[in-house]
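Apart from one protein chain that is not included, each protein chain of the complex appears where it belongs.
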Amino acid sequence: MMKKIVLTGAQGRLGQELRAPLAEMCHALLSTDIKEAPKDLAPNESYVQADLAQMDQVEALIQGAEMVVHFGAIPDEAPFEELLGPNYIGAYTVWEAARRHGVRRIVYASSIHAVGLEPTAEGPALTNRHRPDTFYGLSKCFAEDMARMYWEKTGLEAVCLRIMSCTPEPENTRALGTWLSYGDLVRLVRAAVTTPTTGFALAWGVSANDRAPVTNAEAAFLGYRPQDNAEDWAEKFLAAAKTPDPSDLAQMRLGGPFARVPLGESGVEAIRKMTAGD
Amino acid sequence: MMKKIVLTGAQGRLGQELRAPLAEMCHALLSTDIKEAPKDLAPNESYVQADLAQMDQVEALIQGAEMVVHFGAIPDEAPFEELLGPNYIGAYTVWEAARRHGVRRIVYASSIHAVGLEPTAEGPALTNRHRPDTFYGLSKCFAEDMARMYWEKTGLEAVCLRIMSCTPEPENTRALGTWLSYGDLVRLVRAAVTTPTTGFALAWGVSANDRAPVTNAEAAFLGYRPQDNAEDWAEKFLAAAKTPDPSDLAQMRLGGPFARVPLGESGVEAIRKMTAGD
Amino acid sequence: MMKKIVLTGAQGRLGQELRAPLAEMCHALLSTDIKEAPKDLAPNESYVQADLAQMDQVEALIQGAEMVVHFGAIPDEAPFEELLGPNYIGAYTVWEAARRHGVRRIVYASSIHAVGLEPTAEGPALTNRHRPDTFYGLSKCFAEDMARMYWEKTGLEAVCLRIMSCTPEPENTRALGTWLSYGDLVRLVRAAVTTPTTGFALAWGVSANDRAPVTNAEAAFLGYRPQDNAEDWAEKFLAAAKTPDPSDLAQMRLGGPFARVPLGESGVEAIRKMTAGD
Amino acid sequence: MMKKIVLTGAQGRLGQELRAPLAEMCHALLSTDIKEAPKDLAPNESYVQADLAQMDQVEALIQGAEMVVHFGAIPDEAPFEELLGPNYIGAYTVWEAARRHGVRRIVYASSIHAVGLEPTAEGPALTNRHRPDTFYGLSKCFAEDMARMYWEKTGLEAVCLRIMSCTPEPENTRALGTWLSYGDLVRLVRAAVTTPTTGFALAWGVSANDRAPVTNAEAAFLGYRPQDNAEDWAEKFLAAAKTPDPSDLAQMRLGGPFARVPLGESGVEAIRKMTAGD
Amino acid sequence: MMKKIVLTGAQGRLGQELRAPLAEMCHALLSTDIKEAPKDLAPNESYVQADLAQMDQVEALIQGAEMVVHFGAIPDEAPFEELLGPNYIGAYTVWEAARRHGVRRIVYASSIHAVGLEPTAEGPALTNRHRPDTFYGLSKCFAEDMARMYWEKTGLEAVCLRIMSCTPEPENTRALGTWLSYGDLVRLVRAAVTTPTTGFALAWGVSANDRAPVTNAEAAFLGYRPQDNAEDWAEKFLAAAKTPDPSDLAQMRLGGPFARVPLGESGVEAIRKMTAGD
Partner (left out) sequence: MMKKIVLTGAQGRLGQELRAPLAEMCHALLSTDIKEAPKDLAPNESYVQADLAQMDQVEALIQGAEMVVHFGAIPDEAPFEELLGPNYIGAYTVWEAARRHGVRRIVYASSIHAVGLEPTAEGPALTNRHRPDTFYGLSKCFAEDMARMYWEKTGLEAVCLRIMSCTPEPENTRALGTWLSYGDLVRLVRAAVTTPTTGFALAWGVSANDRAPVTNAEAAFLGYRPQDNAEDWAEKFLAAAKTPDPSDLAQMRLGGPFARVPLGESGVEAIRKMTAGD
């Protein structure tokens, strides 16, 4: 059992799912977010409100931790200028602070959007080079490359989870392939935390969907075994599916709507509209 | 639910298995074959006798269809001259007519014989280049290449199913690996029909056999999950297996007997003899 | 020195360049074409007017030959119906007749258009799977696949030359990369004819252009060493180049104009217009 | 059912597990080892004490056999001088005697240590080149290469089983990924023996562990379906795991402790100490 | 001939080499740097002092340009905090401003340090995933990934030149392989500027050194033909070479000294010392 784990982004949608399970894996869980504290802290959980883009705040959090589960960031496309602090600088401060304080491993919420322009029907290997679809995805490329460098140069381990569509239920046709259930999210993070040694590793964050377009065979040593399957929702979504359009990148690329929208603010707006009904 | 599906080769052995399930996936199923009509048409099924090598006949069939399930062809090795009409020209007319009439997708009965000279013990990737074992297999290479071209140049989708040994039961030792049950054939065609967007895709037509020499990992987005396993017949065939001969291409290559026989008519004859007892 | 070589397409533009050099490599050169005989036959050259789609005519030509240099076909995009005889059936009759009469090897005028939809900036490996851009290119895919099959099943050798832009001089910007000079064409055919054993082999038909987008490293055993370089024409074409358009397949894919045009007759017409000034 | 199988190393730890199952697959099982005979011979089992490094002794054993299950060798790292006889020369005599006497196939106890320096988190493909971690592993490389040569030049088949950690129960953290249960060992050997034709084939000897770092997809035609899973022991070992050290080759490479120890006698000693508690 | 080219980093060491040649390729060259203007402006060259991290300044420069040759950045390892403005944000502003103003292509000074941890003796393919050795290298990974995204989503072309060791003469043993002469730098930039269409492309910035550890075969369509060879300095450096140390990353990885030094300020200092004599 670990002494101390730090969870960033603890007040985000996924972070909230992870607090309880992580609290069970360690003596002390330190949760942090830029938002105010939750009211339901576990007995062995403490909370510190912090800005990840500030090195001194991050160093203070990380002292004495064995592992950081780094989920803190803007979780969607946004203008580069907005992402710069939380997603780029925030990733740097976490890794650098972790190195300075001897943290053993960072488990990182990467994203499918790091390779979102790969064709769905030719699901990419984990080791393909990056192919981001948005500035959000680009921030994940940045952090994955940085993670590999820190591992190779300083021995700081990292498991980068390329989360696909993590929601309580599948929300659209695309999610029949890309859904990651909350239960499987927890299984995946647990595998990433408990595997004794990992070095630098990548893994797809996806449930055991019949239509999952990628495979975790290359990350098999992590022992992640998802148990949910979006196919239970297939009838509903296939019946309601709009006319397929093979020239639509949102339908043909792993990143879905992110693959189609323009870069910049108009794209952010477009995604919001699209994901509602897609 | 689709408005209209056209099924070619509806009176062939596999076509007959597909009529009922396809009738359930659309408002109107138009079945066609060069043979006379079946007597058991479904309520929403119509039938037209036609020669696929005649463009005007094919165009007439295809008008208004959203999908063509193209199984019409000579289903075995034959002299090139005999295959030319039904297998080569017939494939062209189907694709070209589909393009002219705005069909969305063709689901095509390709065959393992498009790569029949690949060694069984090194089961080829779906994206390996072609390696046909017969003129029959060569006609599948031709259609697959044409399908990719129509997709890339006109947006007409295609799912090419490389059917292995599709029979009610496994019929010989080789089929312990290559069997495709009728039930799994239907599952595979249903996946190919109902997946919202496919672009150009290939898939192996094989059941969940313990000894299946290839994997559909690269076509995972189709969500095809076979349920049958030829291993239930293993004892019977292994007990009766003739002396293995590692220099025999029929035993060492994916195409089985097709891989060994001479080209041309003598080969056709040889296959007939061989498959009886193999 | 070979006893007899048969050259098909001898009255075509490239065939005419090959007659004299081939006549020097054998005791008897039999030239053939669907057109009338040339007037300048070499002393050891004979000529027979023939239709390659007719097996009896092809068999008569091929008797006693050691090698066939098969350049006879429609050399450009055309409707499938027009290509069927000369390019598809014609290829079959040549291979089958060659097998029947014990010919040792066929040197075949394949084409870049067998993979014309590959991106120029990621020049494909010789062993990539096919990606035709036209019905013309598709006929080359057909013949290459057939050639591999005949080699593997009957021991008939084949060297398939994927000719790029074979003209007296480079004719447009694209040809700075794809040009094959007449001199290098002869060098390439000579290498394909004189190499003692070849099995089934592919080679790019391209000169030693600075901008050649593909490499013959995989066919190095043929010893083809081109000597011409389209760069000598670079200044002329770069100065006159129209505004580049990265969304134009004609500029981004190996097949050039063929990659952009629609399939069928309108495409044929479009290529004619385009190649004039491109 | 086979007439005669020869089992070498029959008195070794794994050989003893194989005697009974092999006896059921043939009319006569001839077991051999350099040790004295076991007392519990099956009715159709005979035993001959022999030194595999002596060609005449091996030839005498192998006469009339259809298959040799070759497990006889020093099963651990040792100085090269000690391994030379049983592991190197012994492998040669078995293959050469098998060839002389028309044996159809050798099923060989290869080892993960033939590729023991491959990183665990990038589990190697079966067809990667060798990367031995010890002189013991090097002897497996030698035999695998020899096996491929005998197959290609003489038609003698071979299935090389790269056994990972074959013990009654998983014995340490690493074995959560690498364990091969005795039951699965038998399943694997049975698949290797009963598959009608195999040519030269490799397969990983590993159970259906959640954390298995390699996959047998490339050897799927063998139909090996493991049934045991080391994950049942996960809690025990993860709880007791020592501090992970990512710079420790024993933790980061497939070969485990073998990957870390020095070559030669000091390494042998070091492994003994390590495997006790690892 | 182009109307307007913008050269960033014009007062840097390499930028100064590029001003004159670029001035010859266009009607108007706009040079910019954070330093003061040079005194030797070409007749068709103008100069604006600007900070690339300021979008408004960059937009003002780029208006009306067809191409940007982007060499402006800190050219060496530095703390992440120092690199953030010029190398990360500066790259973003250049690409985004270029998109807003319809620039056709960015020619970018990337660096070998984007893959500096790749082993020299296994020289990486251009399409391998990133493997940065420093924060400096990481900034190149960031820009290359961003460049691919802008190309795929907006049609803005990019040629990323992975410059190795660009100096007047080779300066140490490693440079016998990695040297890029000033003459070849100009040839490379000219190829990147004048090639009519490029899409997103990578190229190694290296001369025709006998010992060059990488090849530009995959970028052949650019027509870059280097003419200098560091081997002319071989005798001098081999004679003076210090004792090789195969455990030294500075000797075994593409990035040389960058591959060995610690991250952060101490690394910057270490590189300064090392490169003097290496």
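When the chains are written out, they are named A, B, C, D and E in that same order, and each has its own residue count from 1.
The rule is simple: a residue touches a chain if its C-beta (ideal position, glycine included) is under 8 Å from a C-beta of that chain, and two chains touch if they have at least 3 such contacts.
None of these values were measured; they are calculated from a predicted model.
Novice: Pick out which of E:Thr8, E:Ser31, E:Thr120 or E:Ser207 touches the chain that's been left out of the picture.
Specialist: E:Thr120
Novice: Where the complex has a chain not shown, which of C:Asn128, C:Thr167 or C:Thr195 is the residue touching it?
Specialist: C:Thr195
Novice: In the complete assembly, which of D:Met2, D:Leu84 or D:Ala241 touches the absent chain?
Specialist: In the complete complex, the chain left out is touched by residue D:Leu84.
Novice: Could I get the residues of chain E that touch the absent chain, sorted low to high?
Specialist: Within chain E, the residues that touch the unshown chain are 119-123, 173, 176-177, 209-215, 217, 231, 234, 238-239, 241, 244-248, 251-252.
Novice: For chain D, enumerate the residues touching the unshown chain of the complex.
Specialist: 80, 84, 88-89, 92, 96, 99, 117, 127-134, 137-138, 141-142, 145-146, 148-150, 152-154, 262-264
Novice: What is the set of chain C residues that contact the non-displayed chain in the whole complex?
Specialist: Residues 1, 104, 151, 155, 157, 194-201, 217-223, 225 of chain C touch the chain that is not shown.
Note that in this section only the chains that are shown with their structure count from here on.
Novice: With respect to inter-chain C-beta contacts, which pair, A-B or A-E, contains the greater number?
Specialist: More C-beta contacts join the chains of A-E.
Novice: For chain A versus chain E, what separation do you get between their C-alpha means, in angstrom?
Specialist: 32
Novice: Roughly how far is chain D from chain E, going centre to centre by Cα mean, in whole Å?
Specialist: Measuring from centre to centre gives 51 Å for this pair.
Novice: Rounded to a whole Å, what is the gap between the Cα centroids of chain A and chain D?
Specialist: 40
Novice: Give me the residues of chain A that touch two or more other chains.
Specialist: 217
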